[in-house]
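For this depiction, one protein chain was excluded, whereas all remaining protein chains were kept in their positions.
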Amino acid sequence: MTKTVQVAVIGCGQIAKTQHLPAYKNNSRSQLKYVYDIIPERAQAAAEQFAVAHVASSLEEVLQDGEVEAISICTPNASHAAIAIAALEAGKHVLCEKPAGMTYDEVIAMKQAADKYDRILNIGVVNRFNTAVNKIKQLLDAGELGNLYHIYCSFRAHRSIPGLGGPFTSKAHSGGGVLIDWGVHFIDLILYILGRDLQVNAVSGATYGELGKDLANYTYKSMWAGPPRLDGTFDVEDFVTALLRTNGPTINLNGAWAQNIGEQAMFVEFLGSKAGIKLMYGGEFTIYSSQHGMLYETASSFAQADMFAEEIDAFLQSLSSGSKNRANVDETLLTAQVIDAIYHSSATGKEVYL
Amino acid sequence: MTKTVQVAVIGCGQIAKTQHLPAYKNNSRSQLKYVYDIIPERAQAAAEQFAVAHVASSLEEVLQDGEVEAISICTPNASHAAIAIAALEAGKHVLCEKPAGMTYDEVIAMKQAADKYDRILNIGVVNRFNTAVNKIKQLLDAGELGNLYHIYCSFRAHRSIPGLGGPFTSKAHSGGGVLIDWGVHFIDLILYILGRDLQVNAVSGATYGELGKDLANYTYKSMWAGPPRLDGTFDVEDFVTALLRTNGPTINLNGAWAQNIGEQAMFVEFLGSKAGIKLMYGGEFTIYSSQHGMLYETASSFAQADMFAEEIDAFLQSLSSGSKNRANVDETLLTAQVIDAIYHSSATGKEVYL
Amino acid sequence: MTKTVQVAVIGCGQIAKTQHLPAYKNNSRSQLKYVYDIIPERAQAAAEQFAVAHVASSLEEVLQDGEVEAISICTPNASHAAIAIAALEAGKHVLCEKPAGMTYDEVIAMKQAADKYDRILNIGVVNRFNTAVNKIKQLLDAGELGNLYHIYCSFRAHRSIPGLGGPFTSKAHSGGGVLIDWGVHFIDLILYILGRDLQVNAVSGATYGELGKDLANYTYKSMWAGPPRLDGTFDVEDFVTALLRTNGPTINLNGAWAQNIGEQAMFVEFLGSKAGIKLMYGGEFTIYSSQHGMLYETASSFAQADMFAEEIDAFLQSLSSGSKNRANVDETLLTAQVIDAIYHSSATGKEVYL
Partner (left out) sequence: MTKTVQVAVIGCGQIAKTQHLPAYKNNSRSQLKYVYDIIPERAQAAAEQFAVAHVASSLEEVLQDGEVEAISICTPNASHAAIAIAALEAGKHVLCEKPAGMTYDEVIAMKQAADKYDRILNIGVVNRFNTAVNKIKQLLDAGELGNLYHIYCSFRAHRSIPGLGGPFTSKAHSGGGVLIDWGVHFIDLILYILGRDLQVNAVSGATYGELGKDLANYTYKSMWAGPPRLDGTFDVEDFVTALLRTNGPTINLNGAWAQNIGEQAMFVEFLGSKAGIKLMYGGEFTIYSSQHGMLYETASSFAQADMFAEEIDAFLQSLSSGSKNRANVDETLLTAQVIDAIYHSSATGKEVYL
């Protein structure tokens, strides 16, 4: 029988309750020993819902318990690095929600702590466990796209600023807006598909915060993590554009939490000389090719894995095998570096060379 | 009564027959005195169809006729500059089809000739006479978009390489592919809308010629200026991506004569803080805004002017008034400079600063 | 802390179960003390579903309980006036479902009772709490329509006679057919939008009961409050047409519970000199205008309020504040008067002057 890992979940907000806690609960490799949240009532409620043994009264209580082998970090972005490093230092393996840190420097520090204390540090790059993403990676690696020369990536919504005025829209709490919150998913899945030989040479980008800044007059139909705090802060970007040069394809992206274009456009297009693929984010994909003098448009269809269950199972497997997997911090450094470079290019008005 | 201008049309291909010749024919300010083409039969046929007085046996015959005041250049791109400069030197006013020249240097030389010989040199930037384009310019100037911070421009088709293997796909004859052929229209209309105070600071871009290069295996449904010459040349780009920084909005574009994504996407999106506009190229536009706590999507509808008739009438008016108008070469220099910069950035793999 | 109002709901049919009971249940200002229905099982089931403290054995039991401050009347139209007047006399505040009464005289008697006993009497004119309706009122009041000269109102369905042969189609139980059942909603929302200065001068109308009268041969796809009672009564109208003259716009309406035109047409069009609005009943609206020489068609989009929750919350607020609101019987008298006049004009074949 497999040894059961004792787990603690730090932060009991939306992502913990909907994904991490049920995934550990349903995984035979793990047992939930602790939950912790700076709001004790949230931890208490989560403990009851998922039958967690203890509600920790402090982070230290968790870190000092020698039985706990692994922790999941589900707190706001600003505390990811500090908690991860403390946990690694205390000898815990760590699964940290995305984005790994607010800056590339934070992520490097986290990676160094994982190396120093020889622990597993995985990041919640959950699209690496998405079935469609992995199928596309498989098709690319099999040469079915020919020369992949350009990727166009769109993560644009009409009105989807989350929690306007709260932590999401405060740079001090989140590190950024739509780029670090949504862009991290798109950039990471693209870099993952392109594989380990990819080098990003140059990054040119610009960010704007135009629709959220007049908080009282921001018009929307519904708000995730709402309602807005009209006396709160909005100092992050709600729009981003960027062009990346690599040793493979160019990558062009446009992202919007909000914009005055009334269309939802969430997709990634892979343009190859032999075939192209359009992935509808979170859904299926279409392959465009030609053969026998005909133009083909092929819709794909397949069973979708539960991404979060896979992510957490892979983390637990990594612990027992000792080997780093696709979600290990080492694999995701480039994602953090690219995001950093886009912010830097926007601030300086110049292309940044990595 | 208005004095009638004697006109010669040089080059009797598609654009001359469908646009320039009928426009001069129907305009009371002009009389068609000559047509000329290096293929005499084409000139003869055009002369008959449009009741042109003479079929010139050489370009010189036209330029030496003191009665001819204006010429329209409808030849392939490679000869635009030479013909225009010769005509200006001969004291003629010139309307030259787009793109003005194959390079920015050629366009500068053309402009200098116009200045030196004090003649009008207009370029066929026909979208400057498109009703939708002018309405958007009017809305922008009236402040209805608020702060215009980003423009996304798409001129992507599934399979639309023109005349594969012929002059269109030979750099020596055309100067480039989809960027100089289609992109010139989109870039020019954007720069026109943004107005004379615009400065373009930096241009980063990349071009690819992936689908056309294997001429024999290029699959398509129909071909403009076809059929293909399978023993011909394809050394231009069929895809372009670019990001421009300006003293106003960033401008991002993707263009494809051909690609393995089976969608036609020909549009320009103007993202403003107060409102946004999506222009369907060649058609109408939609305005997205918000008011009274509601999100508005407004379809516009209006009578479309005949762009070519307006372009040629404006050229003839410019002759009689002596004043330069929106299609004068002076107004379009930036368009040529930006196209040049995209090619340069693609060649060097670096952002270009203007 | 707000004082909690003890409420009784009289009549436990569809409208009570789907709207009134859940709205009181979820409102912190109210507590459900009683339900009553002439069919005891219906009251019992409702009490269990909504955790109501008591199932009353008679209306008197409710009216004699001094703790009950407010009652909702959800019975068939024929009993509205009697129950409302008894309740007001017993010192209760009343929210009565629409239509207030079967005739204008009944509504006047209800209003006089409310005045005499100094209680709040609100009517279930729920569209006064519809977001689209209020936005249109706001646009009209802001002058955005210019001179509003005509309203065309259509509430026509192909086959939607409710409960054929039952109370809905019996004049003795309902007071009328499609006019009093559906028309009341449309007329009331129009009069509400037009505001308190509106005077209706003349009413010309006609009603027909053609499709329901041969009960056995009425063909339909589904029936609300069905199945039909083929041995029942159908003596009401299934079609109505009318033209109203006011001190503002003319109002023209056509309504059908059933007709031999196979289209659903439920909308109100507001024709103004500057702009027009087409409201899709229960949905969103489109604004038609012109500006900058263009014709505009603007689709609106906004968060829809829960109309019934708002209606009941407004009733409860009215109780605590003591001030009459937009759903007070005083505000809806004209609606009842107009309906009466249409029936009268139809009976006499002449225009009726108010």
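As written, the chains take the letters A, B and C, and residue 1 is the first residue of each chain.
Keep this in mind: contacts are C-beta pairs under 8 Å (C-beta built on N, C-alpha and C of every residue); 3 or more make two chains touch, one makes a residue touch a chain.
Computed from a predicted model, the values in this text were never measured in an experiment.
Chemist: Considering the entire complex, write down the shown chains that touch the omitted one.
Modeler: B, C
Chemist: I'm checking contacts with the chain that's been left out. Which of C:25, C:137, C:171 or C:278 qualifies?
Modeler: Only one of C:25, C:137, C:171 or C:278 touches the chain omitted from view, namely C:278.
Chemist: From the list C:77, C:174 or C:289, which touches the chain that is not on show?
Modeler: C:289
Chemist: Just to verify: which one of C:54, C:171 or C:245 makes contact with the chain not shown?
Modeler: Final answer for the missing-chain contact: C:245.
Chemist: Looking at the whole complex, which of C:86, C:206 or C:354 touches the chain that is not displayed?
Modeler: Of the candidates C:86, C:206 or C:354, C:206 is in touch with the missing chain.
Chemist: For review purposes, identify every residue of chain C that touches the missing chain, sorted by number.
Modeler: Contact residues on chain C toward the absent chain are 145-147, 149-150, 152, 158-159, 201-202, 204-206, 208, 210-211, 217, 219-221, 239, 241-243, 245, 250, 252, 254, 256, 259-263, 269, 271-276, 278, 286, 288-290, 293-295, 297, 349-351.
Chemist: What residue numbers in chain B mark contact with the hidden partner chain?
Modeler: Chain B touches the chain not shown through residues 301-303.
The rule is short, and it goes like this: only the chains that are shown with their structure count from here on.
Chemist: How many Å are there between the centre of chain A and the centre of chain B, using C-alpha atoms for each centre?
Modeler: Roughly 43 Å separates the two chain centres.
Chemist: Could you work out how far the Cα centre of chain B sits from that of chain C, in whole Å?
Modeler: Between these chains, centre-to-centre, one finds 60 Å.
Chemist: Can you work out the whole-Å distance between the CA centroids of chain A and chain C?
Modeler: Chain A and chain C have C-alpha centres separated by 50 Å.
Chemist: Check each residue of chain A and list the ones that touch at least two other chains.
Modeler: 219-221, 262
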